[in-house]
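Scroll down for the structure; my scribbles are underneath it.
Only one protein chain is missing; all other protein chains are in place.
Here is chain A:
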């Protein structure tokens, strides 16, 4: 089964890329002089608190921050034994957050899944909105349908997300009684998952999804429209019309199928741009996603926390590209049979 072989191959290249990314992430985070603890020690020394200094020195040794950079990296990844033996990312130990004084896993825990949830919802929104609108705009190009959707689309592109968020919260709350801020009712925070909690999360998801997805959806729509217009001029469309197909069936079976490729290929790009793009939105909307955490971690040079979050975003991106690559091979026989052609 060649598809399966391709998927496996693609999976291994993804792991390899992830490894390279981990090196880059680690190096870049360590580029600014000093680390969280040395900053803290300097601060404590300046204010003459020697007890704190000792604790910080202890932590430095504990997390091997006194070792050369490459050793730190190997220990962090778990390729080399640290002060407590092998214990790194590949063993499921994500490290310690100095800023929050808690293990990284504990801090990101739930927000990791909420991030995935919010962004998946946004991606889904993008596709569900862009697909019909793009096709419609192309099929009715240069009519009021096209112009209206383009106008709304550009409006969506041009409105700053946080502004849109505030507007939606106001009207959503006023007319539909939608909750403001957060991803669930505060009473459910830290509680085990129940049906009520799921419902609360879903209701809270409406506005964020809309806010994060709008600009992506309008960009995607315009792209799909342009692709469709290219395809509509091709002779195979005429062949389909000459066969006697009804327009709707013809559009979805032939040109859309071909125009779909770039659409699928975009999955990979969409995920990371949404994660990083939604940081500001998350802060404004008070979403418990990973975005605000990343912001704090980067500001305070909390290296294990920020490294982990960056690695997570990289993983999302790579998974996205892998999924779109495999989907493309499934969708397009020309890619599948490459090399078989003479």
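Note that a residue touches a chain if its C-beta (ideal position, glycine included) is under 8 Å from a C-beta of that chain, and two chains touch if they have at least 3 such contacts; residues count from 1.
As a convention for this text, contacts and distances are computed from a predicted model.
K.L.:
Could you tell me which of "Ubiquinone biosynthesis protein UbiU", "Peptide/nickel transport system ATP-binding protein", "Cu+-exporting ATPase" or "Carbamoyl phosphate synthase small chain" is the UniProt name of the chain missing from the displayed complex?
P.N.:
Of the names offered in "Ubiquinone biosynthesis protein UbiU", "Peptide/nickel transport system ATP-binding protein", "Cu+-exporting ATPase" or "Carbamoyl phosphate synthase small chain", the one UniProt assigns to the missing chain is "Peptide/nickel transport system ATP-binding protein".
K.L.:
Given that one chain is not shown, which residue among A:53, A:131, A:178 or A:258 touches it?
P.N.:
A:258
K.L.:
Based on the whole complex, identify which of A:3, A:42 or A:241 touches the chain you can't see.
P.N.:
Answering carefully, the residue with contact to the hidden chain is A:241.
K.L.:
Could you please point out the chain A residues that touch the chain left off the display?
P.N.:
On the side of chain A, residues 234-236, 238-246, 253-254, 257-258, 331-334, 337-342 touch the unshown chain.
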